[in-house]
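A single protein chain has been removed from this complex, and every other one stays in its place.
Per-chain numbering from 1; labels A and B assigned in written order.
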Amino acid sequence: MINMKRRTFLKGSVAASAVGAAMGAGLLTPRMVLAAWPTAAFEAKTVDSALDALMGSHALEGSDKISIRAPDIAENGAVVPVSVTTTIAGTESISIIAEKNSAPLTASFMLGKGAEGFVSTRIKMGKTSSVIAVVKAGGKMYSTGKEVKVTIGGCGG
Amino acid sequence: MASIKIRAKLEGDVTTVKALIQHPMDTGQVKDKKTGKLIPAHFIQEVNCEHNGNKVMTALWGPAVSKNPYLSFKFKGAKVGDTLKINWVDNKGESDAVETQVS
Partner (left out) sequence: MKKLLTIIATLGMVSAASVAVQAGPQQDLAEFRAYFKDRFPDVPFNDYINGVYAVDQASREQWESIEEFPPYELNIDKGKKLFTTPFKNGKTYASCFPNNGIGIKQNYPYYDTKAGKLVTLEGAINACREANGEEPLGWEKGAIADISAYMAYTSRGNKIAIKVPADEGALAAYERGKQHFYAKRGQLNMSCADCHQYNAGNRVRADILSPALGHPTHFPVYRSKWGGLGTIHRRYGGCNKQVRAKPYKPQSAEYASLEYFETYMSNGLESNGPGARK
């Protein structure tokens, strides 16, 4: 039986030989390819429904052991640098949510053995909104938020 | 294909990994100015990092991650010279992978 995922790879713009080499080297195991992407969570239109879809619940406990580094006023809403640091023991995942985005869940980082409670990335924000960091640890979800203003600039071009 | 640039630096017992990936991260909601048609969604859905056979981090991304996305995370347990493997897969099934050494 043909592996349908493999066929999709070969259609993609990535050179088939590169993919082949990567697969041969065990870099792209079928397990990695078929990891289920949580469509419902990423398409959910509200924070609560996104968390329900991703984690099975939206019960959040505020925590001061999570800190978000993000600008007060984003220079450009298309590229907002966000870093989340947490000292909560046993952190399993850190998720970044832009409350007022049409689909609030932007990214979720699952931390394996040895990983520290820190992630950093750059996200798109459609408008001024709270950026919420959700940390899953020991079966519970903790969160904190920070408002990031997104403005209309004057210098397009 | 070289769409991934990584830097993995060990300081003390913590390795900080920084990656920059070339990818349009199209949301599917933007119109092409010339044709007036929507540019289809084309974004990375998953990024994995492996160290010595252990999955250190898996990132699940939506289209709201910025174009030419950046990622950084930290982990313990690596030595200088250890190999890290990073790969990404996007919603079209395209992918890329790269290996680097912890420095």
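FYI, a residue touches a chain if its C-beta (ideal position, glycine included) is under 8 Å from a C-beta of that chain, and two chains touch if they have at least 3 such contacts.
This is a predicted model, so every value here is computed, not measured.
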Among B:7, B:31 or B:79, which one touches the chain that has been omitted from the display? B:7
Omitted-chain contact residue, chosen from A:74, A:97, A:111 or A:131: A:74
Residues on chain A that touch the omitted chain in the whole complex? 71-76, 78-81, 83, 122, 151-157
What is the set of chain B residues that contact the non-displayed chain in the whole complex? 2, 5, 7, 18-20, 22, 67-68, 70, 72
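Operating definition for what follows: only the chains that are shown with their structure count from here on.
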Centre to centre, by mean C-alpha position, how many angstrom separate chain A and chain B? 12
Any idea which chain B residues touch chain A in the complex? 1, 14, 27, 29, 45-46, 48, 51, 54-67, 69-77, 85, 87, 89, 91-97, 99
Using the touch definition from the top, list the residues of chain A that touch chain B in their complex. 5, 8-9, 11-15, 18-19, 22, 25, 27-28, 32-33, 35, 37-38, 42, 78-81, 83, 98, 101-103, 105-116, 118-125
